[in-house]
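The other protein chains are all here in position, but one chain of the complex has been omitted.
Showing chain A:
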Amino acid sequence: MQLDAMYQEIILDHYRNPHRKGLRDPYDAEAHHINPTCGDEVTLRVALTPAEGEAGLGPGAVVSDVSYEGMGCSISQASTSVLTDLLIGRTVAEGMETLAAFTELMQSRGRGEPDEDVLEDAVAFAGVSKYPARVKCALLGWMAWKDAVSQSLEKEGV
């Protein structure tokens, strides 16, 4: 049955018990993203801390918090929850690399070979990539994260 390949236990666990859900202060930027085909939405905030020895925010800045609120299917909610596990504590540059790896996996149409060292729990979404209609669900929170980080850096004039 293909359903079990898609709805891995990890995904259902994150869906039922999402990590770090809720909007928190302080934050540098907030992004609100909507999936126009189904109406699912996420509001996501990013707080960044300048890299050691630097005054402003740059690629070396550390993601100190990601908080979010949203309505959506298990895939979009779980992938946002996993995102907070993966990206908090990393630098912006590392986060962007993880985002690129996750995006590549989601666009692999089921043929991706994810690197578990990079994607950790997010490898569970490999099965979702077989369903093109659901890829947007998995990327919803990630695109909001990218947007919020870009806004944070722009404010700094990077």
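What we mean here is this: a residue touches a chain if its C-beta (ideal position, glycine included) is under 8 Å from a C-beta of that chain, and two chains touch if they have at least 3 such contacts; residues count from 1.
Here is the rule we go by: contacts and distances are computed from a predicted model.
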Among "Cysteine desulfurase", "NADH-quinone oxidoreductase subunit D", "Simple sugar transport system permease protein" or "Peptide ABC transporter ATP-binding protein", the UniProt name of the subunit that does not appear here: "Cysteine desulfurase"
Hidden-chain contact residue, picked from the options A:I10, A:C38 or A:M143: A:C38
On chain A, residues whose C-beta touches the chain left out of the figure: 1-3, 6-7, 12, 37-41, 71-75, 131, 134, 137
